[in-house]
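Below you will find the structure I want to go over with you.
Here the complex is missing a single protein chain, while all its other protein chains stay put.
For clarity, chains are labelled A and B in written order, and residue numbers in each chain start from 1.
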Amino acid sequence: MTSVLTNLFDGVAYGMLLFVLACGLAVTLGLMNFVNLAHGAFAMAGGYVCAVLVNHTGWPFFAALPLAFVSSAVIGVALERTLYRHLYTRSHLDQVLFSIGLVFMSVAAVDYIMGSSRIFIKLPAALEGQFDVFGVGIDRYRLMIVVICGLLTAALQLVLARTRFGSRLRAAVDDPRAASGLGINVPQVFAFTFAFGCGLAGLGGALSAEILGLDPYFPLKFMIYFLIVVTVGGSSSITGPFLASLLLGIGDVAGKYYVPKMGPFVIYTIMIVILIWRPNGLFGRTVTR
Amino acid sequence: MLTRRRDVLLAAGAAVALSLGPARAEDTVKIGLIVPMTGGQASTGKQIDNAVKLYMQQHGDTVAGKKIDVILKDDAAIPDNTKRIAQELIVNDKVNFIAGFGVTPAALAAAPLATQAKIPEVVMAAGTSIITEKSPYIARTSFTLAQSSTIIADWAVKNGIKKVATLTSDYAPGNDALNFFREHFTAGGGQIVEEVKVPLQNPDFAPFLQRMKDAKPDAMFVFVPAGQGGNFMKQYAERGLDKAGIKVIGPGDVMDDDLLNDMGDAALGTVTAHIYSAAHPSAMNKEFVAAYKKAYNNRPGFMAVGGYDGIHLIYEALKKTGGKTDGDALIEAMKGMKWESPRGPISIDPETRDIVQNVYIRKVEKVDGELYNVEFQTFEAVKDSGKTKK
Partner (left out) sequence: MTTPADVGYHARQHARWHWSEIAFWVLVLACAFCFPSRYLIMTDIVRLALFALSLDLILGYSGIVSLGHAAFFGVGAYSAGLLSLHGIITEPVIALVVAGLAAMVLGFLTSFLVIRGVDLTRLMVTLGIALLLEALAERFSNITGGTDGLQGIEMQPILGIFAFDMFGKVGFFYSLAVLFLLFLLARRIVHSPFGLSLRAIKNNPLRAAAVGIPVNRRLIAIYTVAAFYAGIAGALFTQTTSLASLDVFAFEKSADLMLVLVIGGTGYLYGGLIGALVFRMLQEVFQTITPQYWLFWIGLVLIVMVLVGRTRIHRWALFLPNLVIRQFAGRRAVVALSDNEAP
C-alpha cells in the first residue's frame, strides 16, 4: 500500500516537471500555432546556466533557479525577435525544418562548450534524501518540485484568467486581427508570451537535471514527451496539458514499477487511444484551427 | 555450389584488391577509428579519441618507419552506420586497422568485414564476450563483463551478502553481466530476490529503484553503461537506498571515473570489481592520469584506458612485424603480447585474442577531497570466462 502512494507521489512530481517543461510549448503550438520543436533547447539552456552558476561560481541553488528562468527567457525573446517572428505565417513544414535546425545547432554548441558527459547540479543538503510520512517515502527534492510547480500552475491559471494581460493574450489568440483592431499590440503580446514560455522551460530544465539528467541531447530526447503532453492535453487552456502531464507522469512511473518490461508500451498506447478517442486532445477545441 | 564458388572468387578478389591497396601508400599506416562521437554514447567515443591522441603525442606518430594516420569517424553507436563506415574505410581509404567500437552491436556489425578484408579489428570499448569469437581478426583491449561480474559475485558470497536484487541495462553486455553474476552468485549459495532489466535509453530510474527498495535485499547488483552511472547514483541516494542499508555492488561501469566525483557522498563505500581505477597506485598510471588531466581537464575513465591500450597494441604489433601491414601477420603479432598498462599488467590471450588482465575489487573513498575507487584486493591475470565452451 505504501509503495502505491510513493509511486503516486513520484508520478505526480514527474508529471508536474513535465508540465513546467512543456507548457511553453502548449502556448506556442496550441495558441500561436507555431510548431516549435526547439522548445527543449530552451530548457537545456536554463539547466546549463543553473549548473554553471551553482557548480562553478558557487551560487546557492535557489538563487540560480530564477536566473535559469531569466536567461532562457532572454534567449527566447532574442530569437523570437530575430528569427521566429518571420516564420509565424510560414507553413508547418518550414517551421519544423527551422526548429529542428535550431535543435541541431544547440546540441552541437552545448557539446562543444560543456562537453558531452551528463552533468549534475550540486544540491543543498536539505534537498537530499527522503523522509517518511506514515510510512510513505517522500523524496525531498520531488516534494520541492511539486511545491514549485504547483504554485506556478496556480499562478499561471490566475494570470491567464484574471489579469488584463491574460485577456489580451486570449483575445490575440482567438482573433489576431480583431485584437489588433482593438489596440492590442499583438506581436508584443506574442513575444512576451513566447519569452515567458521559454523561461518556464529554462526553469524546468534546471529542475529536471537531477531527475532526467542533463546532457547535450536533452532537447532531442524529450521532444517526444513534450509533444505528447501538448497533443494529449489539447490546447484550449492550460488545464489540459496539466492533466495530460500528470497522466503521463503517473503512467510512466507506474508502468516502470509494475510492468518494468512494458514501460514505454503503456505510455504510447494511452496516447494513441486518447488521440483516437479525442483527436483534439482531452480538452481540445472541437473546431480545428 | 556455383554461388559458393562465386563467393570465394569475390572474397579472393576483395582480398587481392585490399592487399594491393596499402602497397600504394608505402610509408603510411592508416587506422580507421570508428567511435560514437554524437548521441547518447558520445562520452565513450570522446574518451577513446582523447586517449589515442594523447598516446600519439607521447609516442610520436611514426612506428617502424611508417607514419600513423588515424581517421576518426562518428557512428553514433548505430550498427548500420558502423558497418557502412567500416566498409568505406576499408574499400576507399584502404585502412590497415579498424578500431574503436563503442557498443557491442557496432563491433559485431564490423566483424564480418574484418574477416573478409583480413584486417585487424581492435575493440577498444565494447564488452560482450562473444565479440572476439565472431572473427579471427578481432583483438580486444577493453574488458569483458564476465571478467568483472564473476569476481564481484564470488566476493559478495564471501563477504556475507546473501540476498541480491539486480538492475541491469537490457542489452547484450547487461545480460552478460547478469548471467555471469547469477551463475556464480547462486552457485556460491546466494539468492537473487528481484531481477529488473531497464531499457538502454532510460531517463528516470526512480520507479525501478523503488522496486529494488521494496524487495529489501542485502545489496543490489547494478550494471548500466558508461555515462549513466552518475544519474543512477544520484537517484539511488535520493530514494534513500543507502539509508535503507542496500549496498551497490557490480562491475565498475557504474562507478566510471570520469563521473565519479560528481556523484556525491552517497557513492562512498560502494564496492565494485573492475579493471581500472584512476587511483591505481602505479607510477605509470600516475603519469597517465596527470597527462590526461592536463590535456583534457578531466579524469580518464576505463574507456580512455581501453583506447590508450588499443593504440599501444597497434603500435607494438607494427613494431613486431617491422612495419609490414599484412593482416594475418599483425593479428599473429598481437597474440600473446604482454605489456604494462596504466591499469596494471595486461596481455592478449593467444587463443581467444581477448584481453587477460587483473581485476580489482575497489571501494569508493575520499582521497584529497575527491572521490576515488580505491583498490583493496587484486585477482591476477583474469581470463574471459564467458567464451563458449568448446
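Heads up, the rule we're going with is that contacts are C-beta pairs under 8 Å (C-beta built on N, C-alpha and C of every residue); 3 or more make two chains touch, one makes a residue touch a chain.
Predicted model only: the values in this text are computed from it and were never measured.
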Contacting the left-out chain in the complete assembly, out of B:V63, B:V91, B:A291 or B:V374: B:V91
Omitted-chain contact residue, chosen from A:A13, A:A68, A:L203 or A:M271: A:M271
Of A:M32, A:A64 or A:L102, the one touching the omitted chain in the full complex: A:L102
Hidden-chain contact residue, picked from the options A:R81, A:K122, A:R162 or A:K261: A:K261
Touching residues on chain B - with respect to the absent chain: 3, 6-7, 10-11, 14, 37-38, 46, 72-74, 78-80, 83-84, 87-88, 91-92, 104-105, 108-109, 112-113, 116-117, 170-172, 199-200
Touch list for chain A against the chain that is not drawn: 29, 83, 86-87, 90-94, 96-98, 100-109, 111-112, 220, 223-224, 227-228, 231-232, 261-262, 264-265, 268-269, 271-272, 275-276, 279-280, 288
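As a convention for this text, only the chains that are shown with their structure count from here on.
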Centroid distance [mean C-alpha coordinates] between chain B and chain A, Å: 37
Partner chain B, residues of chain A touching it in the complex: 3, 6-7, 10, 14, 111, 115-120, 122, 128-130, 137, 139, 141-142, 210-213, 215-217, 221-222, 252-257, 260-261, 263-264
Contacting residues of chain B [partner chain A, same complex]: 38-40, 42-43, 46, 196-199, 201, 203-204, 206-208, 210-211, 213-214, 227-228, 230-231, 234-235, 237-240, 243, 258-259, 262-264, 298
